[in-house]
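Written below as structure tokens is the structure these notes are about.
The complex is shown incomplete by one protein chain, all other protein chains being positioned as in the whole.
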Amino acid sequence: MPRYGMVIDLDRCTGCQACAVACKVENNVPFSSPELALEGRTIAWMQVLPFYEGEFPEARTRFMPALCNHCEIPPCVTICPTSATYLSEETGIVAQIYPRCIGCRYCAVACPYTVKFFNWFKPKWPEPMVAGLNPDVSVRPKSVIEKCTFCSHRVVKARERADGEKRKLKDGDYQTACQEVCPAKAITFGDLDDPESRVAALSKSPRAFRFGEDLGTEPKVYYLREGEWDVERER
Amino acid sequence: MGRAVFLLIAVAFLGAFLYLNVLPRFSPQPRAQPMRFSHKAHFEESTCEGCHVYVMEHGAAGTPTLENCLDCHDGLQSEKAEDQKEEEKLVVYEEEEREIPWAPFPRLASHVFFSHRRHAAVSEIECATCHEDIAESLTLPGNPPYEFTMKWCLACHEEQEASTDCVACHR
Partner (left out) sequence: MDITRRGFLSVSGAAAGLLLVPSEIKELLRAVADHKYQWPGPGIESWTNSVCQLCPGGCGIRVRLLDGWPVSVRGIPGHPVNKGGLCPKGEAGLQALYDPDRIRRPMKRAGERGTSAWTEISWDEAIALVAERLGALRAEGRPESVAVIGGQYRGLMKALWQRFLDAYGSPNYISMAMGCDTSDTVLWLTQGVRGHVGYDLENTNYVLNFGVSLLEGSWSPVWQIRCFADLKQGRPGRRARVVQVDTRFSMTAAKADEWLPIRQGTDGALALGIAHVLLRDGLVDTDFLRDHAFGLEDWVDGSGRSHEGFRTMVLRDYPPASVAALTGVPEQKIVRVAREFGETRPAIAMGDRGVSRYPNGLYARWAIHCLNALVGNLEQPGGVLTPPEIPFTPLPPLPEDGDSERGRAKARIDGAGTADAPLAASAIHRVPEAIRSGRPYPVEAVFLYHANPLFSLPAALGMREALARVPFVVSFSPYLDESTEAADLVLPDHIFLERWQDDPTPRNIGFPVLGIRQPVREPLYDTRATSEVLFTLAKALGEPVASALPWKGMETFLKERVRGVYESGRGELAPAVAVRGRKPSAEEDAPSSPPEDFDAFWRQLLERGAWWEPQYRYKDWPRTLQTPSGRFEFYSQNLKARLGDLKPHLDRTGETASSASPGATEDLPYLPHHASLGKVASREEYPLVLNVFRPLAFTGGSTANMPYLIEIAGKGVSVPWESWVEINPETARGMGIRDRDRVWVESAVGKLNVMARLLPGTPPEVANLPYGFGHEAGGRWAKGTGANPNDLLGATSMTVTGASVYPVTRVRIYKG
């Protein structure tokens, strides 16, 4: 069984936020409004967070794309009373099944990465914007939790295609929307257990680290540090 | 005591009112189809994908467009007068330059996703496995002819060792 994971190269990333927008377009994430944004109710499965360091003229700003880490030991799954969120054995994706969600928001509290979002409002797409919604993904109703799914609808499509061509799924068949759009090619995605995959090689780079490693959640999203490195196996 | 009886009667009246006046409004109305279409007659001449042209390529099977129909119906071919009357409708649509107004059934719930290509082309499942004996029908159904439930889907998925992961169908 594959175990999908992601590696984000922070040295390549330029903080452009194409991933953030691609994610919204792909997953029918509603845009917010000035009022909702002030209340912190903007939904962003993928967002680029800035970190400021130092003072003028030696200041640094770092940009970090943040999304669901798809933990191997996910606190949100343990706490969910209705199994609306679960760890998929087939893919390693932490998935969210909206009709099962009762909107208790325990998972949003349990998540150490704060990447679970509650639908405080009914999504509003004025005509004719509805025509542009992605029909591969549902529009979530009010009062359910949603989050990054590693574009799980795309794994279904990729499998359908591979099966149709009577072959096994290969590295690169299944791409997430954020990976596909990234102009800097900073995002690599694939099966961490496949020794041939690029994502597996990169995740073992000496540049690699994970968010909140000490929490014991075993995230499947790896980051590569910025700076002058020359790692042979990344070539 | 009197009050209880009164309440009971009131509830009964209300119930009767709802049952007789409100509920029927939700009674599934058969949809008016533009013509009496015989699956049986067509199935004798063609295959399923002959008319549902996208069934092997796309998620949707597709309903035949006027152009698809006219590919075969070159002039009136039916023998019986009553069939010819239906066939003439195609000529009228062509003259009026409009598409056939098929009345498709509401599809699955909005959080359920299905692909015809996956089932018919990739897994090579016979259409009749799910669509039963539609190929034998003489008229177009006005109501959905059968109900698909998750339990029913899962039974087959388990038997065929297909994916039973929730995200395979729900997103």
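Each chain gets a letter, A and B, in the order it is written, and its residues are counted from 1.
Here, contacts are C-beta pairs under 8 Å (C-beta built on N, C-alpha and C of every residue); 3 or more make two chains touch, one makes a residue touch a chain.
Computed from a predicted model, the values in this text were never measured in an experiment.
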Problem set entry | Visible chains in contact with the missing one | A, B
Problem set entry | Option touching the unshown chain, where A:E72, A:D163 or A:E180 are the choices | A:E180
Exercise. In the whole complex, what residues of chain B lie against the chain that is missing from view?
Worked result: 23-24, 26-28, 54, 58-60, 62, 104, 106-107, 109-110, 113-116, 147, 149-150
Problem set entry | chain A, residues in touch with the chain not shown (by the definition above) | 9, 11-18, 20-22, 24-26, 28, 31-34, 37-38, 42, 47-48, 50, 52, 54-57, 59-63, 98-103, 122-123, 125-135, 138-139, 141-144, 157-158, 161, 172-173, 175, 180-186, 228, 230, 234-235
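Just so we're on the same page, only the chains that are shown with their structure count from here on.
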Exercise. Chain A touches which residues of chain B in the complex?
Worked result: 110-111, 113, 115, 117-118, 121-123, 163, 165-168, 170-171
Seminar exercise, completed: In the complex, chain A touches chain B at residues 86, 88-91, 93, 95, 97-99, 136-139, 149, 152-153, 155-156, 159-160, 163-164
